[in-house]
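As you look at this complex, bear in mind that one protein chain is not there, while each of the others sits in place.
Residue numbering begins at 1 within each chain, and the chains themselves are lettered A, B, C and D in the order written.
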Amino acid sequence: MIHLPYLSTLIWLPILGAIVVLFLGGDKNAHLSRMVALGIAIISLLICCLLWADFSYTNAGYQFQENVSWIPAYGINYALGVDGISMPMVILSTITTLVVVLASWHSIKRHVAQYLATFLVMQGMMVGVFSAVDSILFYVFWEAMLIPIYLNIGIWGGDNRVYASVKFFIYTFAGSALMLVAILYLRVHAHSFMIPDFYALRLTRPVQDLIFIAFLLAFAVKVPMWPVHTWLPDAHTEAPAGGSVVLAALMLKLGIYGFLRFNLPITPDTGQAIIWGMIVLALIAIVYIGIIAIMQKDMKRLIAYSSISHMGFAVLGTFMVYIIVAKTGNMKDAYLSLEGAMIQMISHAFSTGALFIGIGILYDRIHSRMIHDYGGVAHKLPVFAALMMVFALSNVGLPGTSGFVGEFMIILSAFKASFWVAFLAASTLILGAAYTLWMYKRVFFGKITSEKIENIEPLHFPELLALFILAAIVIVMGVYPLPVLDIFHASVGQILHESLMSKIPV
Amino acid sequence: MLDFHLILPEMFVLGMSCVVLLVDLFVKQRQQALTYALTQLTMIGALILTVLLYSVPTTVNFHGMIIHDSLASILRIVIYVSSIFVFMYSRDYMRHQNTGQGEPYLLGLFSILGMMVLVSSYNFITLYLGLELMSLPIYALVALQRDSARASEAGMKYFILGAIASGMLLYGMSMLYGATGSLDIANVAYGVAATDHLHQLILIFGLVFVVAGLAFKLGVVPFHMWLPDVYTGAPNAATLFIAVAPKVAAFGLLARLLVYAMPTLELQWSELIIIISILSMFVGNFVAIAQTNIKRMLAYSSIAHGGYMLLGFAATTPAGYSAALFYTIVYALMSLGGFGMITLMAKKGFEAESIEDLRGLNERNPWLAFLMLIILFSMAGIPPTVGFFAKLGLLEALVSAHLVWLAVVALILAVVGAYYYLRVIKVMYFDKATNNQPIKISTDSTVAFSINGLLLLGLGLFPSMLIHWCHLIFS
Amino acid sequence: MLPIADVLIVTAIVFSLSLVGIVLNRHNLIVLLMCVELMLLAVNTNFVLFAHYLNDTAGEVFVFFILAVAAAEAAIGLAILILIFRHKRTINVDDLDLLKG
Amino acid sequence: MNLVQFIFYIFSALLIMSSLAVILSRNPVRGVLFLVFAFIMSAGIWIILQAEFLGLVLILVYVGAVMTLFLFVVMMLNIEKLPPRTGVKKYWPYGILILLIIVGVTCYVIGPEHFALAAGPAPGEHSADYSNVNALGMVIYTKYVYAFEVAAVILLVAIVAAISLAFRGWAGLSKRQNIAKQVQTTPEERIRMVK
Partner (left out) sequence: MHEIIYALVLFPLLGSVIAGFLGPQIGRAGAHWVTIIGVGVSFVLSCLLFKGIVMDDGATLNFNAYTWVASCSFQFDVGFLIDHLSVTMLVIVTFVSLLVHIYSIGYMHDDPGYQRFFAYISLFTFMMLLLVTGNNFFQLFLGWEGVGLVSYLLISFWFSKNAATSGGLKAFLVNRVGDFGMILGMGAILTFFGTIDFASVFAQAPAVAAHTTFAIFANTPWSVVSIICILLFIGAMGKSAQVPLHIWLPESMEGPTPISALIHAATMVTAGIYMVARLSPLYELSSAALSFILVIGATTALFTGIVGVVQNDIKRVIAYSTLSQLGYMVTALGVSAFSAGVFHLATHAAFKALLFLGAGSVILGMHHEQDMRKMGGLAKYMPITYVTFLIGALSLAAIPPFSGFYSKDAIIEAVHLSTMPGAHYAYFAVVAGAFVTALYTFRAVFMTFHGKPRMDAETKSHLRESPWVVWLPLVILAVPSAILGALWIQPMLFASDPMLGQAITVDPKYDVLKQLGTHFHGVWAMAAHSVVTLPFWFAIAGVAVAWVFYIWKPHWPAKVVKHSRWLHFILIKKYGFDDFNDLVFVRGTKRMANFFYNVCDREIIDNGLVNGSGRLIQSMSLYLKRMQTGYMYHYALAMIIGVLVFLLWQVLIN
């Protein structure tokens, strides 16, 4: 059997597809570009399923490795591989693209080919960034991704799109600038750009501190963590529905992914030392941002803030491992927290992504993101309202939906760290419910408030399909998350193992 | 020792220049087509000759006046190739802008000849002569648009300041000559190495003036102030010309004077270079933000890029020099694209100078917009364009040379720099066109421009060969 | 025999005077061109001096070429000057301010 | 101090003074003449330094040709009076500062403790049959032939550039008729209807 280079295929197929779509071009044969894009998205998903099928759950290391010398002069390799941490992200990327293509079937009328091309390119780059084993390759994908998303927000975004897109770009670019230096520094000492080689490095505390901060800046911006989160509400709000979905579902995950790949295993001693700082930042994200979300009048902005709050959970789960291990002295206890963070990320992708699609659907019809322009949508679009209720509930973290799993695991492990951490983290139970359901109530419930809603256009089939896919995932993951956990269980163990030993040279 | 076959390219270019001169004088031609063809032929011929001679091992020729080495060859190749593109982009522009008959081509050829001499010079005399032969036609090119007050003003500024810089360079060289007793670069290097610490002072004195002269040619702070004015004032084609090949030649100048002539003084000159490069990145990137004229913006960006290129010299390691060389080549490509775009966009009586002139380019000509997008992202140093790898090489050299702080400064300033490139992209892609007429550009220019733009992307995906060559040169 | 330091100081003075001239002169482009000539003169004198002290003809040859280049420079500089004069009817340095910012 | 040195100091003083006059003169013609004077003084110094050929070249070629060109241009442009020297009045202290720094640093740097050449013995005089012309001639066409050729090209460039810059085209020079055009003219080109 010829072994297909799955990962390369998953990266380059959509990018080539994007080129094809671009050349099929013009708005005149927009339908053709849609079909092609959909086809590519489906093929990617199928390939991804093959990848998943061949994926070994027990192997903690990289699988499906591809390693070609790329720039020998600098020692850079085109090295790909997935482990349990990146596997779910790769799956997530392909699903998200499919959903986005479906959701934008009818809503985008201008520059359709370019719009779809940005998403296909983004998919390739997302898979790339999650499967890069070479740190420079990682950085290349990481930065390159900014281009399509920048264009996406800027061209198809809302009224304030220019500000939002530039802010997004500069923020993330500035954040990741220092990461490059850190990678180069590590490379000078490890004589290799391969991430696993970095793990073997022994670094003194001051060096670790600086490297930690460099990575932290890059990843904190992406997550985003307070106080470098302000790009997100703007970007999410102004982006077209698909852009918001990709931002929420994939882009933000990069931050946590980075923490898991770089911060924890490379600079564990610093992590250990400044853990409380990280936890405080995470809790600020959860509580402070949760409170801010309550007063938002713009639906997208509200969901954007809720995103930050949810990602705060993931950060909490990621960094809490140090305290848990310090308190219980047992590495096994830390799994719950880290796996909670992973599942929180995955679940957030689906539920928040779906909410953005839903809001996009409303926006296409009513042309407003303001909550007060809505009311009584459930009368006209009952199925849509029901689906949105599922996503809202997942956002609230209700058991039975995917949103619950991560929160549950993280809050439960937070108690191991400290009562007060758990206390503040659990406040999301109330805050999350307050803002999500308040919005839901105002938008979907009540009397029909305007002519526009009275005459609202029903959902198109692709939109419904996208939402149904997501709803199914949200519920299945909520009811039976174990298969997802199994994917990354072994690799989480690996990361924990690396993260919990001192790397100070002896 | 006179090895004439090694100077065949120079002889060919000179001979062809004279042919062009005569043809231009005596053959009546419509729209300079023949001159243009001959010019391109010259470049292609020179390219072939240089490539054929590439494998000849390093030879010091003409009694140490010139050297034939891979550095010179590669720089020459880059100069030819970029000039071919420059001439191609400028043809239409020169056809409808009243810039005389064949003189621009002729002056361009002479200037290229100067660059060829410059990059292969191995003696202060040839170095200086090459430099002047490169510069003098450029002064004229800048001012050649006779009906433009701005062009002549730019020419004058360039000329006077250039002359001052030459004077400083010469003053510095005279000191080095006095201290080492030779004008020959190899002997100077030997002399410098032989000078003990106590007697280094005069060398440093000369060095400062030499660096000032170099910095002027490269257009870096604080010797940069001519650059925005000249780039803006010159006709687009001239801007295009001076923004590309002379920068490559300036790299040669820098390499010959600093790396070849004064390797043992690297501690001193690297300090100067670091300051200059930080200042350049700072001023270039910051002032570019406030520009509304795209040529001026790119001029400031070119100052900043000069600063980045110097980072490679700041590292004072072979890896640094080769990274700087790679950066220079990449910058030449990017600059070619950037200024080429403006030249291509210009119509009769319309210079396409304002950033606003690019409004809605994506709607008017998506392909052009896309290429420009690649060029701008490459300038900003965003992967997967080659601009990123150029910066990466520099940063790696810096970090390896324990100049981590400098790498950090460079990156932070790169972030500032990204802003104005993004603004241009914003104008091209996000803004609505005020004028919905599609932009038409001749096929050959489109092809050339496409190659130019895609090369930036292609080299970004497969940069290793070029990087490898650059590495070979300094290792 | 001339003391080398004295000659160098004289050339330094002439060199710096030419620089000072460029900075101080705000009215006459021709003076700028002359300052450039003066600057090259100082440099040439340096070379001649060192050539003499080193007993090396290279310096003198360099001077020879610098003179040639200076002549060429002067020609081009004057040509541009004439262009400017045609446009502005003045050769006032202060009036060269179309390009700035 | 021997006579040669004395002459040198005289020449130097005159050189410096005439340089100063160049940059301070309000009348460009006078400026050029002071420059010519400075060149001549330099030529004297060069000859003292036994570079006779170069000294002569400086006077014959440079003063004779280049300075004449300057003078020619100055006269052609006919700029006699210059406005008052605001720059000098306002900024001369900075000028002095520049001067002092460069000269001061030079003095410091070329002190015998730092400068081997200054510390070393003075070079011997050339023998009586030494000919500067000869010495240069021996190398210029042999060792420096490449540079010589390049210099030649530079002069060619200067010609081309100067002409192309200053040449206003034949149209400005002669009032030739384009008969073909005149014949082919149409009423539309000549008559404009006033509405």
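General observations
Definition applied: a residue touches a chain if its C-beta (ideal position, glycine included) is under 8 Å from a C-beta of that chain, and two chains touch if they have at least 3 such contacts.
All values derive from a computational prediction rather than experimental measurement.
For the omitted chain, the shown partners it touches in the full complex are A, B, C, D. Screening A:F130, A:Y150, A:Y335 or A:Y374 for touch with the missing chain picks out A:Y335. Check B:G130, B:P228, B:P246 or B:G337 against the missing chain and you find that the one touching it is B:P228.
Considering the whole complex, the residue from A:P227, A:G277 or A:P458 that touches the absent chain is A:P227. Among the residues B:T59, B:Q101 or B:Q200, only B:Q200 touches the chain that is left out of the figure. Mapped onto chain B, the footprint of the missing chain covers residues 156-157, 160-161, 164-165, 168, 200-201, 204-205, 207-209, 211-212, 215-216, 221-223, 225-226, 228-229, 268, 271-272, 275, 283, 286-291, 416, 419. Contact residues of chain A toward the unshown chain are 167, 171, 227, 230-231, 288, 291-296, 330, 332-333, 335-336, 339-340, 376, 378-379, 389, 393, 398-400, 404-405, 408-409, 411-416, 419-420, 422-423, 426-427, 429-430, 433-434, 437-438, 441, 444-447, 480-482, 485, 489, 493. Interface with the hidden chain, as seen from chain D, comprises residues 87, 94, 98, 101-102, 105, 108-109.
In the analysis below, only the chains that are shown with their structure count from here on.
A separation of 26 Å divides the Cα centre of chain B from that of chain C. Here the spacing of chain B and chain D, counted between their Cα centres, is 28 Å. Per-chain Cα centroids separate chain A from chain D by 69 Å. Listed for chain D are residues 106, 110, 115, 117, 144, 147, 151, 154, 157-158, 161-162, 165, each touching two or more other chains. Across the assembly, chain A contributes no residue in contact with two or more other chains. Those residues of chain B that touch chain D in the complex are listed here as 2, 7, 14, 21, 61-63, 65-66, 100, 103, 106-107, 110, 113-114, 117, 123, 125-126, 129-130, 132-133, 136-137, 139-140, 143-144, 146, 178-179, 181, 195, 198-199, 201-202, 204-205.
On the side of chain C, the complex with chain B involves touching residues 15, 18-19, 22, 29, 32-33, 36, 39-40, 42-43, 46-47, 49-50, 53-54, 56, 58-59, 61-62, 65-66, 69, 72-73, 76-77, 79-81, 83-84, 87-88, 96, 98-101.
Put simply, chain D touches chain C in their complex at residues 4-5, 8-9, 12, 15-16, 19-20, 22-23, 25, 28, 31-32, 35, 38-39, 42, 45-46, 48-51, 53-54, 57-58, 61-62, 65-66, 69-70, 73-74, 76-77, 79, 82-83, 85-88, 91-92, 94-96, 98-99, 102-103, 106-107, 110-112, 115, 117-118, 122-125, 132, 135-136, 138-140, 144, 147-148, 151, 154-155, 157-159, 161-162, 165-166.
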